[in-house]
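Only one protein chain is missing; all other protein chains are in place.
Per-chain residue numbering starts at 1, and chain names A and B are given in the order in which the chains are listed.
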Amino acid sequence: MTLTKMTLAAALLGATTLGAQAADLRIALQSDADVLDPDQSRTFVGRIVYTSLCDKLVDITPDLEIIPQLATEWSFSEDGKQLTMKLRDDAVFHDGTPFDAEAVAANIDRSQNLETSRRKSELSSITGVEVLGSHEIRFDLADADATLMAQFADRAGMMVSPTAAEAAGDDFGLNPVCSGPYQFKERVAQDRIVLEKFADYYNADDFHFDTVTYLPIPDTTVRLANLQSGDVDMIERLAATDLAQAEGDDGINVESAVSLGYQGITINVANGEKGDNPWGNDKRLRQALSYAIDREAINQVVFNGAFAAGNQPFPPNSPWYSTDFPVPERDVEKAKELLAEAGFADGIDLEVQVPNTTIPLQLMQVVQSMAAEAGINISITSKEFATLLADQSAGDYQASQIGWSGRVDPDGNIHQFMTSDGGINDSKFSNPEVDELLNKARKSNDQDVRRESYTAARAILNEELPIVYLYHQTWIWALDAGLTGFTAYPDGMIRLDGVMKAEG
Amino acid sequence: MLSFILRRLVIAIPTIILISVFVFTLQKLLPGDPVLAMAGEERDPQVLEFLREKYRLNDPIPVQYFTWIGNALTGDLGISLRTNQPVLELIGEKLPVTIQLATMAMIFAMVIGIPAGIFSAVKKGTVTDYVANVVALSGLSIPNFWLGIMLILLVSVKWKLLPASGYVPLSEDPLRSITVMLMPAFVLGTALAATLMRHTRSAMLSVMSSDYVRTARAKGLVERKVILKHAFRNALTPIVTLTALLFGELIAGAVLTEQIFTIPGFGKLVVDAVFNRDYAVVQGIVLVTAVGFIFMNLLADVAYVLLNPRLRKQ
Partner (left out) sequence: MAQPATPITIDAESAADPVLSARPENRVWKKFRHHRSAMLGGVLVVFFCAIALLAPILPIPDPAATDWGAVRKAPSAAHWLGTDELGRDVLSRLIWGAQASLLAGVVSVAIALGLGVPLGIVAGYFGGWTDAVISRCTEALLAAPFLILAIALAAFLGPSLTNAMIAIGISATPVFIRLTRGQVLSVAAEDYVESARAIGLSTPRILRRYIFPNVLPPVLVQATLTVATAIIAEASLSFLGLGQQPPSPSWGSMLNTAKNFLNQAPWMALWPGIAIFLVVLGFNLLGDGLRDALDPREH
């Protein structure tokens, strides 16, 4: 009797779930996000969560065109020193605070002045904000800034509720309030972050899940196993070596996009005493290292050919890639010649620090055996990432295997690394000509001028090689075959508009 | 009894102080700047300096220590540098997870280990005993993280029987909560089952050769009754004591198990915190664990006294 009742209830329950839209979308992330405050945050996975939680002033297309999000239209003044923006008038924050020009002004102020804000350098060109109307705003810039719109397409452009931010201060991240399609529900550190649908979102119809749950699962095999067993609907950063298996599974679809970032070997050129060695002083050695490496073979061995070999801060499919300098073929003879010219015909040692995780170690071991054939004896010093970063920034290293997650605007991948005063120029490479070219590219809104500048800088940097670029990661998402409407973006974000779970 | 407990508590105080000093110093010696470690790609020197000031990382180490321990005494263990969550809240969030895991592992170990130990003792010297011993030692010898990986590979990836990772709170869905934790509990409990088996066996053996068991036998009691009613009951004291002691160890042993199965518990919290140089979290956890350990030890002693009628009278 009770059993039939229960069966009946279960059947009814089943029917309702089928009738309505699938309730929960579960996404497995590679790691746990840090503090959920767009102004304080610094992790990649954090940005993935924000994509559904916090709308930005503008967004990008998969081809990196800037498109409207909270700002509907914008224009720069003739000299590029003023940016005027019109804003949506139907957007509202999760706490009911209306989104308007005042809110934008408050957000810029917070990003620039909150002591723990990590957005300061991204918005450093803004000297003043003028509210022109309820939904119109003007930014006054110290100088023309070609990167600004791209910054607005990322965390610096994320709008948080000024009311909530005011009330919470530094603790805003414990209960973030933005204006995105989903609002914050709960977070259990290292376990899950749950967002629920925000009914008042201006484009709510395009979002088809009641809740979105992000689960940090660091182990790639475990992540895939969870997808295969149906415990999650989508995983990010599928291991390249698992690609064949995922593609062979009928229940799984795979999407991918070459990332905006790079991986390479940064060589200490002039960062303290440790930069004063043949590797830092003689560019021929760095060139020899570059020639000794077979980048395509690295891609095949370590990543089953799923990534992209590279020799520049931008991947070869990027519009900013300088085609004048294609990925070089391996040339061991040339490498040996260069070593001999530099006075190291009998070989030379190089100590490279590497994060102590599988992929970087595997990568460096491949590089190690390639370089050995040219007479470069690489010794690998593996360090925990925290130590590696500290040593790198203190100049306590000879060479370091490290990468960059990449930015929408090309400036973000090169300026801070290669200019003399660059914030993360750990190589301490310094060349006035490169400074000038990169500053010029930063200030021009003319694409052709920028491209020319980058190419001219590349000509010098390819000679100097303070960073020997190796490859560009490909973002690989694996999705339950029942999910439709997902688009892969080169920024690695997961945008949920139009994503649906097929019924049945 | 009360004075016994009190005396033990007083002895525990210097131990706890020592461990707090020890952990704190060790933390400070760890290479890598916590603020920088946390910053990752975004290393604005101004912000880093502000954070160092804010978390008082620029103070002399003794000052830092006293600030920390002073706050800790008022129940404030600081906040996680990484997520801004209060450490106490994090611990409160993670502890139940690990306790559930440890309890399940303990139940598993007792269900397997104690009967196996009794059986082995009864069959002393036979092939059965010998095999049981080798199996138990094997259980002790398997690296549990490897066992975990292999189980994930077989049970989750190949056979798709149990989920490979995750955690569901007991309150949310008890059945699923237990299902998800079956494999990790098995992995964590294996070595413990072996330990319990061995200790049960030796406790049983020493009791069975004692006079009252011989008397019971002489009275003509059924062997089963002799073993369960007389021998086992008396062997129980050391087993219970041991169990209490091992429970603390289980919580520590969960470190790798949680890492393998992505269980958001205590162990995973501490390992991630060490790697992220999230000082406040590491300090808080070690302090709480140490206090817990000492408490479990005390509990074991009390249990020992309570279960042992002769000691109880004193």
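Note that a contact is a pair of C-beta atoms (placed from the backbone, for glycine too) under 8 Å apart; a residue touches a chain by one contact, two chains touch by 3 or more.
For clarity, every value in this text was computed on a predicted model and none was experimentally measured.
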item: Left-out chain, listing which of the shown chains it touches; value: A, B
item: Contacting the left-out chain in the complete assembly, out of B:V23, B:I263 or B:V305; value: B:V23
item: Touching residue (missing chain; options A:T61, A:N281, A:S369 or A:Q447); value: A:S369
item: For chain A, the residues touching the chain missing from this view; value: 219-221, 224, 239, 241-242, 244-245, 297, 300-302, 356-359, 361-362, 365-366, 368-369, 380-384, 387
item: Positions on chain B contacted by the hidden chain, ascending; value: 14-16, 18-19, 22-23, 26-27, 29-31, 130, 133-134, 137-138, 140-143, 145-147, 149-150, 152-153, 157, 205, 249, 251-253, 255-256, 259, 270-271, 274-275, 282, 285-286, 289-290, 293-294
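The criterion applied here is as follows: only the chains that are shown with their structure count from here on.
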item: Distance from chain B to chain A - Cα centre to Cα centre, in angstrom; value: 39
item: Chain A residues touching chain B - in the complex, by the definition given at the top; value: 32, 34-35, 37, 40, 42-43, 115-118, 120-121, 170-171, 173-174, 188-191, 215-219, 221-222, 225-226, 228-229, 231, 384-387, 389-391, 393, 404-405, 423-424
item: Partner chain A, residues of chain B touching it in the complex; value: 31-34, 36-47, 50-51, 54, 80, 82-85, 90, 93-94, 152-153, 156-157, 160, 163-167, 260-262, 264, 268-269, 272, 275-277
